[in-house]
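Missing here is one protein chain; the remaining ones are kept as they sit in the complex.
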Amino acid sequence: MRLTCPHCGPRGLEEFSYRGDATVRRPSLEAPEEDWIAYVYLRDNPCGAHKELWYHGSGCRAWLVVERNTLTHAVHSVNAVSVEDAP
Amino acid sequence: MSRSLFRGLAQAGGRAFRHGGGNGIDTDRQIRFTFDGTSYVGHPGDTLASALLANGVRLVGRSFKYHRPRGLLSAGPEEPNALVELRQGPWREPNTRATVAELFDGLVASSQNRWPSLAVDALGVNGLFSPVFTAGFYYKTFMWPASFWEKVYEPIIRRAAGLGRAAEEADPDRYEKSNAFCDVLVVGAGPAGLSAALAAAQSGVQVILCEQDSLAGGRLRCDATLIDGRPGWMWAQDAERRLSEMPNVRIMTRSCVFARYDGGTYGVLERVSDHLATPQDGQPRQRLWRVVAKQCVVATGGIERPIIFPNNDRPGIMLAASVRTYINRFGVVPGRRVIVYTNNSDGLRTVADLQRAGARVVAIVEASAHPSKAAQDLASRSGAKLFANATIANTFGRLGVTAAVIRDNYGKEHRLGCDLIAVSGGWSPDIALTTHHGTRPVYRDDIAAFVPAPNAANQDLHVAGVASGVMTDRDAFESGLAAGYLAAGKTGCGDGREQTLTSPSVVDEAYDIIPVWHGLDAENMRRAGKAFVDFQNDVTAKDVRLAAQEGFQSVEHLKRYTTLGMATDQGKTANVNALALLAEITGRTIPQTGTTLIRPPVQPVALGALAGAHRGKHFKPHRLPPTHRWAEEQGAVFTDNGLWRRAQWYPRAGESNWLETVNREVQTVRNGVGFCDVTTLGKIDLQGPDVRTFLDRLYVNAWQKLPVGRARYGLMLREDGFVFDDGTTARLSENHYVMTTTTAKAASVMQHLEFCHQCLWPELDVQFISVTDEWAQIAVAGPRSRDVIRQIVDPEFDLSNEAFGYMAAAEVTVYGGINARLFRLSFSGELAYEIAVPARYGDSLARQLMRVGAPYGIAPYGTEALGVMRIEKGHPAGPELNGQTTAHDLGMGRMLSTKKDFIGRRMAQREALTDPARATLVGLQPLLPDAPLVSGAHLLPKGAEATAASDQGWIASSAWSPTVGSWIGLGFLQNGPARLGEVLSVHNPLAGTVTEARVVSSVFVDPEGTRLHG
Amino acid sequence: MAEVLLPALPVMQDRVTVGALTLALLPEQEIVSVRPFKGHFEAVTDTVRKALGVMLSDSFQEETGSGGYAAFRAGHNQWFCRGPEGGNLTARLATLCDGRASVTNQTDSRVRLLLSGGGAAAIAAKLVPVDLHPSGFETGRVALTLAGHIPVVLICREPRLHYEFMVFRSLAQSLFDDIHIAMNGGIPNSERV
Partner (left out) sequence: MSGERYSFFSLLRETLRGHTGWKPAWRKAAPQKAYDIVIVGGGGHGLATAYYLARRYGLTKIAVVEKGWIGGGNVGRNTTIVRSNYLLPGNVPFYEQSMKLWEGLEQDINYNAMVSQRGVLNLFHNDAQRNAYIRRGNAMRLNGVDAELLNREAVRAKLPFLDFDNARFPIQGGLLQRRGGTVRHDAVAWGYARAADRLGVDIIENCEVQGIRVHDGHVTGLETTRGFIGARKIGLACAGNSSRVAAMAGLRLPIESHVLQAFVSEGLKPFIDCVATFGAGHFYVSQSDKGGLVFGGDIDGYNSYAQRGNLPVVEDVLEGGMALMPRIGRVRLLRQWGGIMDMSMDGSPIIDRTSVGGLYLNAGWCYGGFKATPASGLCFAHLLARDEPHAVATAYRLDRFGKGAVIDEKGMGAQPNLH
C-alpha cells in the first residue's frame, strides 16, 4: 500500500504509522463521561470508506487524514491534518 | 524393478535422448553434474530436468503420502513431482523443482523423501494401505487413548512428514533487496508480454519487463511456431534485443513477479546467481525487488492440465506441451514410443514434434466424440493408431510407464507398449496475479478454463495473451500490443507517439477443446487403480468423491479436507481438474462449484530473500551513544536498550564478577563521583510562546510557573488515563524548553507531541524538534560531582549551591567557549549534574572527566549501577512504567492537577484507576539481607496458600543494594501504602522458592533528600 | 592530554571503495533547523533570503546561495539551513529571526555520507524506497525517507552518480555498514549505468 503524502509525494507503508478513526473528536473537559468513553474506546469500524489518521514518521512527520476503503485498500485522498478538521 | 527399463537405459547411455540442438541450449559445451551420486553430462541452457531426461533418467522423485515413483510431469515451475535436494551442506535447497533448476558445472542434486533409495523406497508400502489412508482418515482415528497422540501416533506421522531436508547450518549466501519504479510493469516475456513491452516502450513510458525464465520467449521457445516465417524464438530474441536498446526499458530475466500488493506494489524475486555454482564475490544469491508500477500488464501465459485416469502418475507420463518444450528448447526427446492423449487441438501439435525428433507415435487418443481432421491427418502421416471418444483406462510400469490400456469408443480395451504418454487436458490461463486482491476469476465454457474477472483488470491491471483467455499466438500478439498501449496511455506519462506496431504474421490454428476432465467410469472412481488429481499430495479422484460424500463440497472444504492444492506446486496442475470433478460428482456446474483464490507467492520464494541483508548483526541498526568507542576501550560490557547499545558496567582487573563491579560503581557514586552517558534519553527542544500551555496539556502537573533556569519532573498519561512516560523538562529561556523522555519511549513521545500539536491543538504556537543526537549528555553524580563539573564548565558560571541549586538548568560554555547545557538533575539521589555538549565532543568529554575526576576517584558507571541507584531512591522506570500502571499506582496520584485539561485527565479519574485496592508501588526488603529478591516474584500474605486467589502483587525491580547492605525491591502490592511493616511471602514458583520480605518505604536511601540538595 | 575537547568521528572509517563506487564521510557543516512561528513564514523567509541568499521553498529542492549556504525543506513547516563550519549560523539565524522562528542547531545531530560513482543510484535504490530516476530526482532533490530501517535525508548531488545521505549521528555507523554491504552486492544486471 502506498500513500501520497501531500508534502513528500507517494511513499510506501513502511514510512507511516497508523492511528485509526480520524472522525472521533476529543471532547471538552466538561463533556459527559459517555462522550469521553466513546472518544477513547468506541469506533464505527466500517467495512468500506474510512477516514483515518496516519503519521509520516519516517518522512516529514506530518499527521495525515487518509480516506481509504478498508475492504479494497484503495486510497481516495490524503491530506495534511492541518487542512482538515482537527480531530 | 523393471529390468527391461533399466537395461534400456544402460544401453541408451549418456546422451541417448538428445535428438539434436534445442533453441535454448549450447551443445558445443558440456557440463557435468551429479544426481543421486551418479555423474552425468549436460549442456549450458539445460535445466536439471532436461539434462536428466537427456540421460534417460525418468525416475526423479517419490510422492508425499504413498511414496509412488514419480518422474517429470512438466517442464516449468508448475512441476509437482520432480522435486530434489539441490546442492549440499549449508547450501542444501530442499524441494527444488528440477524443471526450473538451471544446470551449472558441478551441480549436485539428490532425490528426497525416499529410503533407502529412489528405486527401492520402503515407505512405498504406504500404497498398500491406501484403502485406509483416504481423505480425512486422520480425523477419524488416532484418538484412543488421548495421551497416545503425542507419544505414539504423531511421532510416527512426523517421521514420514515433509519432503526435503532443510539445511542444518546457517545459509552462507547473501540476499539483498532493491526498489524499482516504472510506469508499466509487464509480467512475462512470451509473445504477449514482449508485444506489450514493445507497445508500452514505444509510447515513451518507463517499462520494466520481468521474465521468470532465464530466456525470453515463453511458448515461442517451446513450440515449433513460425513467426514472420522464422522460428518463433528468433522473433522473441529480436524483440528482446530491440527492447534492450531502448533507454526506457529495463528487462529483468530470472525474475519472478510473485505477488501483487496494494498501491501498485509488486514483489519480484530475482535469482541472481542460482544458475552459478557459487555467487561471485559479494554478489547476492537472490534479490528481492519491490517494484512500484503505475500500470501492470499480466502476460503470464497458461498452465497445461493433465487428464485424470488410473495410474496417471507414472514416470513417463508428461504434459504434452512440456514434451514439446523438451524437444524444441532442449533438444531432448523424452520417449521413443509415445501415446498422445488430448482433449484439445493444441495437444495434437505434439505428434509432429515427436515425429520430427525421431520418436514413434504409436497412438493418438482423442477425447472428442469424433476424430478431428487434424488428428486424422497426423495419424495417417505418422502411422499412429487413432482413437476418438476414447480414454486411457490404465497404465503399467513400476518405475516408469511401459504400457497403457486404451479404452476405445466401444469400450474395447487395447494394450499398447509405450515409454511416454503425452497428455493434454487443455490450458488454464495463469491468473494467479489477477486474484491476489481477492478478485475471483470467471469460468469460460468455450475454453473450459477460468479467466480473470473483467473487474480484476481494473484501473491498473491488464491481462494479455493466454493469461487473458486468448489461446492462439495471433491473439497473444494482438492482445499484448493492445494491453501495452492501453497501459501506457493510462499512466498519462507517454509522449503521444503514434502507435505503429502491428502483430507479426503467424500461421495459426484455432484452439478447440472438449471439456473432458477424466477417463474414469463410475466403477473406476470408486475402486480401481489410483487416478491422481494432485500428484504431489497423492490426492486421487476417489478422495475427491469421498470428501464430497462426507459433505466437504465447498471447494475450500475440499482443499482443506483432502490437502488438494496445498503441496509445493499449490495445485497449479490440479485445482481446475479437481473442481471439475467435484462439480460432476455433486451435480453442479463448474461456476456453481466455484474456485479457490490463489494466494501469493506465485512461486515459492526463499525466506532468506524476503529477509534480505537484515540478518545476524545487521538485523536491526545499532544506535551508538557518543561515548561508545571510549567505553569499548574501557572494556565495558554492553547491553541492548531498544536499538541503543549501552555500557552495562565497566569491569576492572581483579573484579571476580559483575556484581562486584556494579557494587563498586554504586559506591563510587555514593561516596565520590561517577559518570554515565545518558544521551539515550529522548531530548526534545521546544520553542514558542505557547510551550507552557502545551506542557500543561501534555503533563499531569502544572507548568505555568516554572522559572527560567529551572527544570521540573513531569508525568505524562495516555488519554485512557494510564501512565505513558515521565521525564524532566527545563526552561532555558522565556520561550525555550528542553524536554527529556525515557530512552524506551523517545520516539513515541515525539509522535505523541506531533499528534497533540497537529491534531488536537493546532492553535498553539509551538515548534519542537528532537535533539537527542545533537547533544552528548553525561550524568556526573556523587558528593564530589561539583568539584569535577567545576573544572569542565568555564569559570564565569557560578556553580555554587546557592546560584545553581537542585533542579537548576542553564546554557553554559565549557573548555573555553564550547556551548553546553548544565542541569542539576539527580537520578541517583546524590548531588548530581547532567552536562550536555555537542555530540562530537562526547567522546572527548568522557576522557576529560576521567582526567579531571581522577583526584576524586572518578569512575564511569553503566546502566546496571544506574538501575541499582534508582531502585535505592524508589524512582520508577521501565518495569514500573509498563503501560499498565496509573499515577495512583506509582504514588503520584496527587500530582494530577485539577485546574487544567491535560491528556488523560478525565479517564484517569475513573474509580477503577484510583481504587486503593489496586496494586501500588512499595519498597520491599527481605528479612535476611542476603536472600535475593527476584524481579517477577509474586507477593502473597505471609503463610497464604500459593494460589492465584492469594496473589496480591509482584516485584517489578530488584537489586542488591551495597548502600543498604541488603537486597531491595520495588513492587506493586494491593493496598500497598497501608501495609508498611507487614511481612509478606515472596513466591517464585518458577524457581521453587518462597522467601519473606517486609513492606517498606520505596525510598531506601536518603529519604529526606538531603544529599541531592547538597 | 590537552585540556580541550576534541571532536570525534562519528564512524570508524571515513571512506570505503568498492570498484568504481566510493562511500565517504563528508566534512562537518553547520546545519540549522528553522521552523517559523505562526504568521511569520514570510518574514522568516525574507530574513533567511537576505542572510543566506536562499529561499525556504515548499518543494523538496535544495536552494543554494553564495558563500556555501543552502536550505531545503526538512519536514512539515521545517527547513534545514546549512553553511560552512565555524560561521556560527545557529546564533546568527536566531538573532536575525528574533523570535519569529524556532532555530535549533542540528550540526552534531546529523552526519553526512556521500555515495559516489557509476551505479551509485542502483546502490542507493537498494536502500531507499523512492524513485531515483533522474527525471524526477535531479540535482538538489531531497527525500526524507528510510534507508533500510534507518531514517535519512537523501539529497541528489548529481543524478546517477552522487547521493548524499544525512543520518542521525547515533545511526551513522549502521548506515555506513548497510551502504557498504549494498555496494559489495554489486550493480544489478538490469540496471543501466
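As written, the chain order gives the labels A, B and C, with residue 1 at the start of each chain.
Simple rule for what comes next: a residue touches a chain if its C-beta (ideal position, glycine included) is under 8 Å from a C-beta of that chain, and two chains touch if they have at least 3 such contacts.
Note that the structure is predicted; figures quoted are calculated from it, not measured.
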TODO: List the displayed chains that the omitted chain touches in the full complex.
DONE: A, B
Task: Which residue of B:F35, B:Y66, B:F181 or B:Y261 touches the chain not shown here - done: B:Y261
Open item on the list: For a quick check of understanding: of B:A166, B:A277 or B:A978, which residue touches the chain that isn't displayed?
Closed with: B:A166
TODO: Sort through B:R560, B:R847 or B:R998 and give me the one touching the missing partner chain.
DONE: B:R560
Open item on the list: Please identify which residue in B:F309, B:F552 or B:Y815 touches the non-displayed chain.
Closed with: B:F552
Open item on the list: So one chain is hidden, and I want to know which residue out of B:R444, B:K620, B:K900 or B:R998 touches that hidden chain in the complete assembly.
Closed with: B:K620
Task: Contacts of chain B with the absent chain, listed as residue ranges - done: 64, 90-95, 131-132, 134, 137-144, 146, 149-150, 154, 157-159, 161-171, 173, 175, 177, 259, 261-262, 265, 267, 288, 290, 436-438, 526-527, 542, 546, 549-552, 554, 556-557, 560-561, 563, 566-568, 570, 599-601, 604-608, 610-612, 614-620, 622, 639-640, 718-722, 724, 878-879, 882-884, 907, 910-913, 934-938, 946-948, 950-951, 954-957, 987-991
Open item on the list: What does the interface between chain A and the hidden chain look like in terms of residue numbers?
Closed with: 1, 12-14, 17-21, 33-34, 37-38, 40-47, 50, 52, 68, 70-73
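One rule holds for everything that comes next: only the chains that are shown with their structure count from here on.
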Open item on the list: I'd like the Å distance between the centres of chain A and chain C, where a centre is the mean of that chain's Cα atoms.
Closed with: 30
Open item on the list: Counting only residues that touch at least two other chains, what does the list for chain C look like?
Closed with: 76, 78, 129-130
TODO: Two or more other chains in contact with one residue: find those residues in chain A.
DONE: 12, 61-62, 80, 82
Task: chain C to chain A touching residues, read off their complex - done: 60, 73, 75-76, 78, 129-130, 143-146, 151
- [ ] Spell out the part of chain A that touches chain B in their complex, as residue ranges.
- [x] 1-3, 10, 12, 17, 19, 26-29, 33, 36, 39-41, 53, 55, 57, 61-63, 72-73, 75, 80-82, 86-87
Task: chain B residues within the chain A interface of the complex - done: 261-265, 290, 292, 437, 719-720, 747, 750-751, 754-755, 758-762, 901, 905-907
